[in-house]
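In this view, the complex is presented without one of its protein chains, the others remaining in place.
Chain IDs A and B follow the sequence of writing; residue 1 opens each chain.
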Amino acid sequence: MRALLTLVRSLLPPVPDRDTRGAWLQLGAYWGVAIALWLLVAAVAYRAERRLGHGAVITGYALFLVMLALGAFNVRKRLPALPLGAARAWMLAHAAMGGVAIPLYFQHSGGLWPAGHYEQLIAVAFYATAVSGILGYFLEWLLPRRLTDLGGEVVFDRIPAEIAALRERTEVLIVEAMQEAGSSTLGRYYSESLDWFFWRPRFLVSHLVGANRSARWIRGHISALRRYLNEHERQALDRVEALAQRKSQLDAHYVLQGTLKLWLFVHVPAAVLLLALALWHLMVVNVYAL
Amino acid sequence: MNEAPVLQRPKRWDAPFDPGMSDELVAELLGRPEFSSIDAARFPAAAPLGGILRNDCRISVYQPGELLVREGDYGNSAFLVLSGTLRAVLPPGLPQRVLGRTAEQKRGWKELLLEPFRRSWIPEARDTRLYAASGARTGGTGESRVTLLEVGDTAGLFGPGVTASAGADRVPPLAPEFKTAILPPGSLFGEIAALGRVQRTATVYAETECRVLEMRWQALRDIKNRDETWRQKIEQGYRSSQLRNHLAEHPLLAGLDAKALQKIAAETLFETYGSFEWHVEFKSGKGAPAAEPRVAMQGDYPDGLLLVTGGFGRASVGLGAGARTLTYLRNGDQFGLDELYEAWKTGQDCPFETSLSALGYLHVLRIPYSVLAEHVFPRIAPPRTRLIDTAARPIADDAFLEWSVEERFINGSRTMLIDLEKCVRCDDCVRACADTHGGNPRFVRHGSTFGHWMVANACMHCVDPVCMIGCPTGAIHRTLAGGTVVINDLTCIGCGSCANSCPYDNIRLVAIRGRDGQPVLDPASKEPILKATKCDLCHSLPAGPSCERACPHGALQRIDLRSLVSQVARL
Partner (left out) sequence: MNERSFRHERIAYDRPAEPFRCGRATLWRKPCWQGPGPGGECQGRFECAPARIGDRWECRRPKLAGGKCEDGPRPDGSCAHQHPPCAPRHSLRRWRGRVAGLALLGLLIAVLTGINPTARSVVNPLAIDAGELSSVHAGFTRERGCSACHAGHREDALGWIAAAFRSNDPSAQCLDCHDFAGPPAQVHNAAFPKRPEIGAISCVRCHTEHKGAAARLSQVPDYVCGNCHQRAFDDFASNHVAFDERYPYDRPGQIYFDHARHAGKHFSDPKVLARSKQVADFAATARAKCTACHEVQGAAREVAPMPFEKICAGCHFREIASGELTVLEPGQMTGPSSVLLGVEKDGDEEAAKKRLGELWQAMARGGTGALTELAAGADAARKKKAEALFTGLGAQTARDVASAWASKRGAPAGGKEGTPGWAARDNIEGRPALIYTPVGHADPVLKAWIEHVAAAARGTDKTRRQVSADALEALVDKDAPGACGKCHGAALRAAPADRVERAWKRAGREPAPYSKYSHGPHLGLVDPDAGCKTCHALNAESGYARYFNAKPGKPQPYQSNFAGIRKEACVECHQGGQVNSACQVCHAYHLPHRFNLGFRTRGKQK
């Protein structure tokens, strides 16, 4: 009994799943419980069908409860002070219940695409939520690794300030170099070609897919400009290049961290709509069919 | 209409330790031999001796049986016995149930449930009426007292046939298994905990009714710095108590009888390396290896076992042009056992296989080899592993350790460590921290990174909290129960010494605002009133640190780095 309790306790975060085996065990436990519950609901619904009852009512209410539990994650995040369990546990449960909601939905609706208009809207909302959820789960696994590989940690909300500071430093560098050299080449090239880059995050798609268009662009411009500069200016140019590379790193952070925030723009509103529609569906079914 | 709320800039003695200290009492104290011998002229005008006695000390009366300090508590004051007899219970000390520890008051569910609806979007909003009302400091010693005479199971405490009744004017002797020492009038105790930022080493109770002078550690510090007698008294007491307690409790010396222990204690030396205020150097110079004083050199012949009793030490081996850190040592660890035991076993000299240097400061007890050979080695099993064996690991495996020692993150007992491969940069942790602190986060999700680990700028609740050194009012203190370092917002005067002291920039001063959103200004200088803020480990919440519990991917943890270093073997 004590061993069982220890096992159960170890499966509940926030004991961090540091070692791989423990992490898999934790994941397996949550999914196992979710799948077991789903099978239970499916079995009860099946038995009801065999007794000429309404299996769809059982799967429907079960699905509604699952959706409420999934939505409760948002509520939990707003009450961090109360001992409601670690967010890690909620996340694992959210993913497992979300995964189980998909076959439960198909069991309930009996097909891929329903006949009625508002039911089609429910289907759209459900697919949007589920697909965005799966995609988002994958992104939350992939993008932190890419961000860490990039190096150069920066807080998302500080990126505009960082870019502004970089831009300022670059401009100061260039102005100083121009004054020193007495030639306006650097400044001209900067205002013609380079300041576009320093203005705001660029090459977003390239950074998102992991390509390096930005580096190529920088390389090209630097090598194009170099031939017109004297030794002192070239030193300044080297420092500008370093700043541009840092800017490129910031751009990558911007787009990757932004993606980690923006996928929720699909998931959360779709989920809210889905919950409201599910409630509506519940009312309609009770008024018209049950 | 929208006048900035006006508050006088708080000063060190705005909130005296005891508002009831009167001039007569101060005069009485100054008349005592302990204080009359001090040269008052050496004290600056801003903090004269009389002022210190008046504002940083208080006189308390204890009834027989009442506890003054409990072993294991954190405390910020020392005590001078004025009259009456006290007894200090020597290790192993009184049983826990007698000591009457109370759990820390946690905030209630209803309040926490309604908090999100009452939040204000004004940054660092304060109810300035509370500042005016507060005069007494909170934190530090609690006001309720535990008394041995009323404790439940007194039979076991006082021995067979002895009855203890409340209201007696003397506490009967304790049962024979509890060893006590008398503290007569004139003795000073508690200074180790107060100055050393460590737990109380012994429980002290009043045997008869007694009067004691409780001195805040700031008072002790100031007096110790200005008077040689006091300095020596304090340091000597420091050494002997450390010696006694550490020797008695160290597992190597367990089971030795009192006589043997006494002999060992007589021969053992107490040594200090490095600077108690190492953080100053560290912040400016980033702790270059040359600044680490050597305690033991690889290749030298050891003459005694080193027991670490305070601070941190680095155990390293020479590697190429540098030194490779094998581990770090802290209170409770030992250095040199392998070599000394080998020497005793084989009869041949065995030099140090590794070096030991002080990180910051290091207190060690050196037990001579002869004592060990006579009393200790015959009784213990051979050490199963040797420190030098860890050198066989790939060099790369120690990179994390090297980094955490270099950054002095080893100091932290609840370091905020973020696994960047799991962190999705959602800021849920920062939001949770803000939600539990009235909308104001108490850490920054940024800091030094190593590979995919980041140590964020959140208070690490250090084993050696250097932030507490300079605080003039004691607003920054350790809680009695858990040892969490917290800042009392009501008594903080915003001087910034804690923020400047913190080697990791984990304390930030914030300009407070009134409930209407206007900045609170000092009426004289019109400078905004500042308050020091930092992570308080959510000690008043039922569930513990909100940040750790709010991370949906388990990326954030508040840990003692030592437990992680042993897990992290790869970059």
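Convention: a residue touches a chain if its C-beta (ideal position, glycine included) is under 8 Å from a C-beta of that chain, and two chains touch if they have at least 3 such contacts.
Predicted model, so just to flag it, every value in this text is computed and none were measured.
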Task: Residue of B:439, B:472, B:494 or B:545 touching the missing chain in the full complex - done: B:439
Open item on the list: Touch as defined at the start, partner being the missing chain; which of A:163, A:204, A:229 or A:252 qualifies?
Closed with: A:163
Open item on the list: So one chain is hidden, and I want to know which residue out of B:60, B:147, B:298 or B:449 touches that hidden chain in the complete assembly.
Closed with: B:449
TODO: Write down which of B:234, B:499, B:538 or B:551 is the residue touching the left-out chain.
DONE: B:499
Task: Footprint left on chain A by the chain that the document does not show - done: 49-52, 114-119, 152-155, 157-158, 160-165, 168, 199-200, 261-262, 264-265, 268-270, 272-273, 276-277, 280, 283-284, 286-290
Open item on the list: Residue by residue, what part of chain B touches the chain that was omitted?
Closed with: 120-123, 427, 430-431, 434-435, 439-449, 457, 499, 502, 504-511, 517, 519, 521, 525-528
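Simple rule for what comes next: only the chains that are shown with their structure count from here on.
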Task: chain B partner contacts - residues on chain A that touch it in the complex - done: 13-14, 16-19, 77-88, 90-91, 140, 143-145, 147-148, 153-156, 257, 260-261
- [ ] Flag every residue of chain B that touches chain A in the complex, lowest number first.
- [x] 107, 109, 112-113, 115-116, 420-428, 431-432, 435-436, 444-446, 449, 452, 454, 538, 541-543, 546, 548-555, 557, 567
